[in-house]
Structure formats: C-alpha cells, structure tokens
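Notes follow the structure.
Here the complex is missing one protein chain, while the rest keep their positions.
Labels A, B and C are assigned to the chains in the order they are written; within every chain, residues are numbered from 1.
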Amino acid sequence: MDALETFRQETREWLEANCPPSMRTPMPEEESPWGGRNAQWPNPDSKKWLDAMASRGWTAPTWPMIYGGGGLNKDEARILQQELGRIKARPALTSFGIWMLGPALLEYANEEQKLEHLPKIVRGEIRWCQGYSEPGAGSDLAGLQTKCEDKGDHYLVNGQKIWTSYADKADWIFCLVRTDTSKKHDGISFLLFDMASEGVEARPITMISGASPFCETFFTDVKVPKENLVGELNKGWTIAKRLLQHERDMISGMGLGGGSAGGLGGLEKAAKDYYGTDGEGRVASPALRERIAQQKMDGRAFSLTLARSMQEAKAGQGSGAASSIFKYYGTELNKRRYELLLDVLGTQALGWEGDGFKQDELDVTRSWLRSKGNSIEGGTSEVQLNVVAKRVLGLPD
Amino acid sequence: MDALETFRQETREWLEANCPPSMRTPMPEEESPWGGRNAQWPNPDSKKWLDAMASRGWTAPTWPMIYGGGGLNKDEARILQQELGRIKARPALTSFGIWMLGPALLEYANEEQKLEHLPKIVRGEIRWCQGYSEPGAGSDLAGLQTKCEDKGDHYLVNGQKIWTSYADKADWIFCLVRTDTSKKHDGISFLLFDMASEGVEARPITMISGASPFCETFFTDVKVPKENLVGELNKGWTIAKRLLQHERDMISGMGLGGGSAGGLGGLEKAAKDYYGTDGEGRVASPALRERIAQQKMDGRAFSLTLARSMQEAKAGQGSGAASSIFKYYGTELNKRRYELLLDVLGTQALGWEGDGFKQDELDVTRSWLRSKGNSIEGGTSEVQLNVVAKRVLGLPD
Amino acid sequence: MALVLNEEQQLLRDTAMQFFQERAPIAQLRKLRDSKDATGFDRALWREMANLGFAGILISEKYGGTDFGPIGLGVVLEQAGRTLAASPLVSTVLLGGSAIQLAGNATQRQEYLPAIAAGECLLALALEEGPHHNPTHITTKAEAEGSNFRISGEKVFVLDGHVADYLIVAARTSGKENDRNGITLFLLDAKTKGITITRSHMVDSRNAASITFDNVEAGNAQVLGSVDGGSDVLDQVLDIGRIGLAAEMLGLVQEAFDKTVEYLKERKQFGVPIGSFQALKHRAAVMFAEIEICRSVVLDALTALEERRNDVPLMASLAKARLAETARLVTNECLQMHGGMGMTDQFDIGLFMKRARVAAVTLGSADYHRDRYASLDGF
Partner (left out) sequence: MALVLNEEQQLLRDTAMQFFQERAPIAQLRKLRDSKDATGFDRALWREMANLGFAGILISEKYGGTDFGPIGLGVVLEQAGRTLAASPLVSTVLLGGSAIQLAGNATQRQEYLPAIAAGECLLALALEEGPHHNPTHITTKAEAEGSNFRISGEKVFVLDGHVADYLIVAARTSGKENDRNGITLFLLDAKTKGITITRSHMVDSRNAASITFDNVEAGNAQVLGSVDGGSDVLDQVLDIGRIGLAAEMLGLVQEAFDKTVEYLKERKQFGVPIGSFQALKHRAAVMFAEIEICRSVVLDALTALEERRNDVPLMASLAKARLAETARLVTNECLQMHGGMGMTDQFDIGLFMKRARVAAVTLGSADYHRDRYASLDGF
C-alpha cells in the first residue's frame, strides 16, 4: 500500500473515531462554529469536533505545522477533503481567519506575527473580522480615510469602517488604515488589533433582509502596538488586493445554484408545484417555463465557463480573461434566479414571518433580498464591467 | 354658411375638378413627386397634379402668397388636409424644400432670398438636399470641418459631407459650413448653393438594405455667391438646431406602427398566419405570443405618451420633459418591432430577392435592415440618453 | 381622451400630496412595522382620509360619497404610493366598495356605502385560493340549503382580511373548478360563526390574511349580485383594483426614481458624483423614459374607467403588466445605484422594492396580464 493509501486509511479511522455523529448531519445556521473568545456552543459536539480537528491542525490542513496547521501536502489535503465529504462531516471551524487572514499572514507577515496569530486561528480561539470598507469609499475602496498616526511607541487609529462582517462578535480585526495622506494607494497600511481595545465600537446594521451580519465600526483614539503592522508601512494595498480577489471568487460562485430553490427543489419542480402542469407535464405557465429554461441554460453555461477557466489554467492555455467576468456574471445570474423564484412562488414568496408561509418559502424571500447585495459587495457589477473594459478589452480611459 | 364652410365647399369642388383619378390611388414609391430640374414623371398625372396644386400655392398651404404659398390660415389648412384626405389624394410634392428648408428660410432668410427660393420650392422646380453630417463628425455634428473661405466677392467651399439624402438627384443644397475654425458652434454658417456648381460631386452610398438614398458629397473649390449665406455669418448653428428638432420628430413617429407589418396585417395576424393557432385561436407559439403582447402594449403606451405630450402642451401643463424621450423610445421600439417580425416570419423574412418570397416578405426584410438606422440618424440613442440625463434629470457632467 | 388633469383633479392631487407627505410619511409605515401594530394601518389616519373624502371617492353623493371618480382616486393612490402609505384604499374602496356599488341591491347600498364613505366600515375581498391570481379557480363551495347557503373552503392573500368588518367571498354555487360561470359573491359579517381568520405578515409590512370557512351559513340577503353570476361583477371590480394598483405603483416608481436621482447627484466616488458616470446616466435616462410611458398608460386606464370605455379590461391589463415590469426594473436599478446603503433597512429604497413586488402580484402578475391582454386582443 502506498503512502497516500495509508494516509487515507488512517484518516478514515481517525475521523470515524473523532467525528461525533451529530456532526455528520446538515448544519443549522445557528450552530455555525465561528469559535472565538465568546463562542456559543448550542451543540456541545461542535466544540468537541473543533478541538479534535484543531489538535491535528486539520482546520487548516495545508498550513505548516509550526504555525499549528496540518502540514499536509496537496494530495493529502485532497484525501482529507474526500474523507470528510464521505461521512458528510460539518466544517469544524467557520472562520475569516482561515479563509482570508491566514493566507495573507503566511505570505506577508513576519515570523513573530505568524507564531502569534496563526495557531490561535487554527484552534478557533480568536475570531477575526475584516475592516476594509468605509462610508465615504464604496467602490473606491482605496479612498479610505481611517487615520493611523505613528505616536512613537504605538499607532493611534481614528475613523470609521462599514460592512464589517460580524464585527460585534469578533475578537480581533485586520484593518486597512491610512498612514500617508499624500498618496492614495501607497498610503495604506495593513494593521491588526484587538476589538476589545478602548475606543472600538461596533454597531450592527439591520439589512433589508432583516438580518444584521454587518456592522458600522468606530475607532476613537484606539492605541495599537507597533508590532501589529503587517508588511511594510504604506504597502498594505498589495495585501488588500490579494484578499479581495479571494473574496470575489467566493461571491461569484453564487450564480452556480442554477436550479436550486432551497428546500423547494429545483426551479422547475417549484414551478410545477406552485403553478401546476399542463396535460403533457409541462409547467402550466408557458412564459414562466421559458424563463426557467433560459435561467437553467445560463446557469449551466456559467458553470461550464468556470470549469473551462480552470482547465485552461491547468493546461496553461487561454488568456484567463474569462475569469474577469465571473463576479459580474455569477452575481447577476443569482439575482435573476431569485427574481424568477419570486415569480414562481407568487404570493407565497412575499411573506415576512408567521402563519401562512413555510420556512422554505420565507427563506426564499430573505435570500432574494440578500441576493441584491451580491452585485455590490466585493466590487460592484459596475466596477467589474469597468475592469473588463479596461484590462481585457483595452478600451481607453 | 360661414366663411370656413364656404372654403370647404370651394376646395372640395376644386379638388374634384383638378385631382386626376390616378392621383387618388396608393402611390408606388417610384412615382414619388420629388420635382426638380431632372424630375421623372413615370405617371404624367403626377406633374399635372403638382402644377394644379402649386398654382394655388397649396403645396405649401400656410406660406405667404407673396412667396408662392397658399396663404391659408390654420383652420383653412386643416380643412384642405381633410378634403385631400377625403379623396385619398396623393401628396402633390415630396420635398425637403417644403418640410425643412422652407420654414428655416421663412424665419431666418432675408427678403431677397425668400423671393428667390421659396416660390421655386412651392412649384417643385428646385429639388433640395441637406448637407449636414460629415465623415469625421457623426454624433458630434458641430465638429464639422467643411471649410468656407471668404474670397472677397465669393465664398470658396472645400470639404466633404456624408448622409446627404438624394444628393445625386438634388438641384441645390442647404449646407452647414465652417467659417471660423477658432470656435466650435459659433463658427458655423448656413449656406445655399447649386449642386451643378463646378467642384461638386455626389456619390451614392449603398446601404445594408441594398438601397442608396444617401450620398457622400465632395466639394472641391466650389465658388458660392456671397448672397447665398442665410442669416448671419457664424450663426448657422441656430438655424441647424431648429431643423434638427424637426427631423427628430419625424423619425420618432416610426415607433407608432405598433402592430403593423406592411401588407401582412398586424403582428398578431402575421403570427397566426406563419405560426398557426392552437385550439383556442391563440398564436401557437406561447413565447412569441407573449412578445407580441409586450410589443403591442409598448406601442400603445408610446402613442398614449405622444398624445399626452400634445395635450399637456395645449393645456400649458407638464414640463414637456416627456418629449425628450420620443426619439429614443420610438426608434428603439421600431427596431424591436422588426426583430419580432423576423421571429414571426421565420425563414420567409430572410430572403433577399427572387423566387420563394412574397413582395410583402421582402419588404419586411429590407425595412428591418433600414430600421437599424433609426437609432443612429437624427441623433443616436446614446446622444438622446445623454440629453435626458443632463437636461431633464440634471445629472452632472 | 383626457391625459391631463382638470383643475379639480389638480387640486385634489395637491391636497393628497400634502396629506400623505405630512400625515403618512414613510416613517409612519416603519412605526407600524416596528411596533408590530395589530391593525397594520392607522385607524385615526383612515378617518382623516375619509374626512378628506378619499374613502367615498367612487361613491355617489347620494350615499355620502364625493364622487370624484376614478381619475380622482388614481390621483390619490399615486400620492399614497409615493409615501408607501398603508391604508384600506385597495381593500375597501377599490374592491369592496366597487363591488357593492356595482352589484349591491338598494338595501345593501344603503347599508354599506355611507359607512364606507365615512371610513367606518372596512371590507375585504376573499377571492384567491392559491399563490397565483386566478379569479375563476374557485373551489370554495356554497351549497344551497333551502333558501340559505353553507360556505366551506379556504382563501388566501385576503387584503386587510384580519381587520375587515365584512368579507366579500367568491364561492362556487355551480360548475366545475375553473368555470367562469357558477361563482357567487356573498357579503358576510366577518364575525359570522365558522369563519377563522389568520393574519399573514407580508414583506411590504402590509396586511393579508388566510381565511377558512367552515360550514358558514349565509342567507339570500347576503348574496351580492346574482347567484352564479359573480364573475361579471368580479371582472369589473378586479379591473378597478388593477388600475388603482397601477396608479399606486406609478407613485411608487416615481418616488423611488426621484430619490435615486438625488442620490446620484450627492453620492461621491472617486472624487466625483456617481451621477456623472455615463453608464449610470444612461440607465437613469432609460428609467425616466419607462416611467413617462407608464404615466400615460395609467392616466389613460383611469380615463377609460371614468368614461366607461369598453376597452377597460384591455387597459387594466396593460397598466398592471406595464407597471409591474417597470416597478421591477426601477426598484432593482435604484437599489443597485444606492450601493451598500440601499441594502440597509435604514434607507427607504428597500421598502419601495418590497411594496413593488407585492403590488405587482396583487390581482395578477405581469405574466397573467400579458396573457390576458393577448386573449382580449384576439391572438
């Protein structure tokens, strides 16, 4: 048996022994394992599962072991994923630290910073949030104004962020601050600090969907130790851009749910249920049926384009230009899908709460409202089109 | 009997006596009475009819009699229209002189110019064309470069026009020329000259529809008498704008053919003929049926908007802002209508000539191609949207 | 054809504009929503509206109404749409009141119309039985029992159903599930035994209810119009409702658009107002064109009602379909143009989008009305 097979065997056995049965069921949103100082564990198994995985560094399988990671190579990591999938295991940790900050620290931080922060991320001890957007600078992210002054033995931060996801629940923030007002992109630095610092206040924002995942976050004379600067002073934009690309890729994937309608089955199943069928089993509304066909075609076409892009990258072919449309196309597709679902469900998609609506129906309503943000967050559709026009098509300014 | 009734009575009798029977039938395009020095009269009645009408000045019913016009007041002119309509009389004269140049001369020309040109327009003796657009200046009409130099006793014109309608058949041209290169709008003058002048050449342009109504027109050292300047030197833009508004209004009306499909009946009749009907008499293709309904609704809505605008103007109500959308909306609507007709007729809308296609079908094909120009000529859709954004919505530059 | 308002109508518009902006601004809708108000609108405000004559606008003076007519009502609804004002205008005036006007006998008219005009009687039309508008799909049964009827069935999306004093119920007295004939309208006290009303909370923070009828007894006197002949009445009533909703939606899209144009002028990005970006300019200009088109359609549909033209059904479907599509376009575009701020509950634009979607499906979606338009137009 080769080494990989051995690894698979051992992994399988370990998972069998350490993944609690309740962690092999679909995860309700309130049981998301965000970790952190004030973590809630409505299901105690979640904590057990996190600790077990973290003990092997498998919450961050490919990070070096010296930073608490699993130290797996690509093949091993793939096997771990497959084995986790096989038993339908829940993620052990939901974490901006793992997805976003960690990779940036690995690339740009100094050794002390890595040793300080990465292990705590792996173990879910510290929950991170991202301080990028500001009220005055939406699409113009680099126009940010949060001031960071060098006070000799510390930095002093003053300003305001917005759209800080879960800032009210996070322990630390990775934050873009302005350290030079005379330049735009070259006056931005990448700073880490404790959300418990004096002068930090996070106020949740109620969204049109009724949820409050984002905050306005205010910094008033927040003192930050100088060792918390990542990378060079005024070179934070480089790190920020890397993180942004990552965020965009995640959002683009939303268009892929071409046919899904939550618990209601695919679009076409929902249409049959809510509109009925004609004598030949077709959706009874021809207009709706045509739009569903269009939507499903577009969804299929988009996922084929994602696949093509990956194959091209692998084969070293193509310009990679196709990837520039993903964020735009994926999010617009997702928004159209929800509009279509509204048409399919009729008045049942327009409830807010209480009697008369199934949970699946209420979920559609809230998700429809949420979907409107897709083409704004992570770079608006307008910004994406600007980028395509300029960088891909070479159209002049 | 009041004066108007008397006028109606007399008009009716005069028309009865002077409108030849063949002039009361639908007019084939080749019999269009353009007049001019080289007029063709495939039907000699056309000439008789023109001469009769011109003798009373009724080719330009409201122009003063001193310039050869009919000298009718508004009410009389309306009655003349009604009586012409009653007997389905053809127009006696098809003329850019009547529609475009005449009104401009009446407003801006000096007495000698009016006496010289207007009577010849009324009698159809001189056929005019319009020299506005230039190859280098499409939407940016005022960027025109055709040079007009003051040579003491004459002007010298050099340059090139494009989209000159029927320049190859016209006797004279009314032309925008640059008389001051240091200013843009205030360096343009409005000049009249004979197309038979030395140095004038008109080359017909073949369009995608196969027709050649437009020319490229070249001016090489064309000498123009100084008395042919209309209005003040460098003030031609004022005259041009007035004429352009008139042109736009004519083009906007194209969207009104909401349901018509030439000789094929309305869109819905054509759809029934070319697609068949289902058991309940509906157009057999539900997708097409829905689009036809959409198109008919939009057509109805647009004509209601034209009507509202007129009523508002009459009542002194409203801002008149609605009229700013007419050119844009009407032409886009017309283009959509022809695309829809293509869908309705299938392969029968895609013939070019010869066997296998009815004339009505071939007309649809050519008209579809022609319709594409609607949103370009007389101010592109993009220019129209710019204007709405700026002037109506007050959005900043 | 009157596509402009006369002086009286202009006066009414100005009154209504001032009234809704001062007495029923969007803040009021938020208050009702956030306090989880049991009624879902402000009863005191409704009395004020009645005092201004809005409740009796379609009712003749003989019955205490103001008889301003459909155009007058449209003018009021447009202004109500601008501030998203919640009121029983649709349930009680457009639908309930019209049904009694059109089909009620002398006794019924005398009993209900003055009370409606005075703002003292709320009505609801219990029609729909599924998630999509379908006025001939009636399975709620009214079985004759001597000179009485026994009604059983279930209705959904009954606007203002939980606060109505009286319900107008469409029930089947003969024919099959989807037959146009055989539907009878009953006018029932909402407190009649066997009626169970459950309030639904809609995304636009307005009211609707699910109502079950369990062997509910109704006498001959409670039949509105003729037995089996309900569809003829319904058709007219629904068209009034559709055109009224279109007028409300016109106000809604106009206000959402106006707010957005202001935002485009104020909000700066990259150092300039975002309204200076040509792509946004063109999209704004396209919206402007669509709204102007819609305004003409609504005015003509109201005029058709007022002049009792025979193309009322066609114009009702045109208006409802056209406004639904434009409201979708405009609210989506406006939300996007507001960027992140538009996604917050703090900004009003989301409220416009929510109301737009509910109004769009009420009494028939754009799909429904395009199909109906084609059928009415014979193709």
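Keep in mind that, in the parts below, a contact is a pair of C-beta atoms (placed from the backbone, for glycine too) under 8 Å apart; a residue touches a chain by one contact, two chains touch by 3 or more.
Here the structure is a predicted model, which means the values were calculated and not measured.
Enquirer: Which of these touches the unseen chain: B:66, B:87 or B:350?
Expert: B:350
Enquirer: Pick from A:23, A:264, A:292 or A:376: which residue touches the chain that isn't shown?
Expert: Residue touching the chain left out of view: A:292.
Enquirer: Based on the whole complex, identify which of A:125, A:201, A:249 or A:312 touches the chain you can't see.
Expert: A:312
Enquirer: Out of A:162, A:215 or A:283, which residue would touch the omitted chain in the full complex?
Expert: Going through A:162, A:215 or A:283 one by one, A:283 is the residue touching the chain not shown.
Enquirer: Touching the absent chain in the whole complex: find that residue among B:27, B:106 or B:342.
Expert: Spelled out, the listed residue whose C-beta touches the missing chain is B:342.
Enquirer: At which residues does chain A meet the chain that is not included here?
Expert: The missing chain touches chain A at positions 268-269, 271-272, 281-283, 289-290, 292-294, 296-298, 300-302, 304-305, 307-308, 311-312, 315, 317-318, 321-322, 325, 328-329, 382, 384-386, 388-390, 392-397.
Enquirer: Since one chain isn't shown, list which residues of chain B touch it in the complete complex.
Expert: 133, 136-140, 143, 162-163, 205-208, 210, 274-275, 285, 287-288, 335, 339, 342-343, 345-357, 365, 369, 372-373, 375-377, 380-382, 385
Enquirer: Which positions on chain C touch the chain that was left off?
Expert: Contacting residues on chain C, toward the hidden partner: 277-279, 281-282.
The criterion applied here is as follows: only the chains that are shown with their structure count from here on.
Enquirer: How many angstrom lie between the CA centroids of chain A and chain C, rounded to a whole number?
Expert: Their C-alpha centroids are separated by 41 Å.
Enquirer: Take the average of all CA coordinates in chain A, do the same for chain B, and state the distance between these two points in whole angstrom.
Expert: Chain centres of chain A and chain B, defined by C-alpha means, are spaced 58 Å apart.
Enquirer: Approximately how many whole Å separate the CA-defined centres of chain B and chain C?
Expert: Each chain's C-alpha centroid was found; their separation is 45 Å.
Enquirer: Return the residues of chain C touching two or more other chains; collapse runs of consecutive numbers into ranges.
Expert: Each of 280, 367, 370-371 in chain C touches at least two other chains.
Enquirer: Which residue numbers or ranges of chain B touch two or more of the other chains?
Expert: 290
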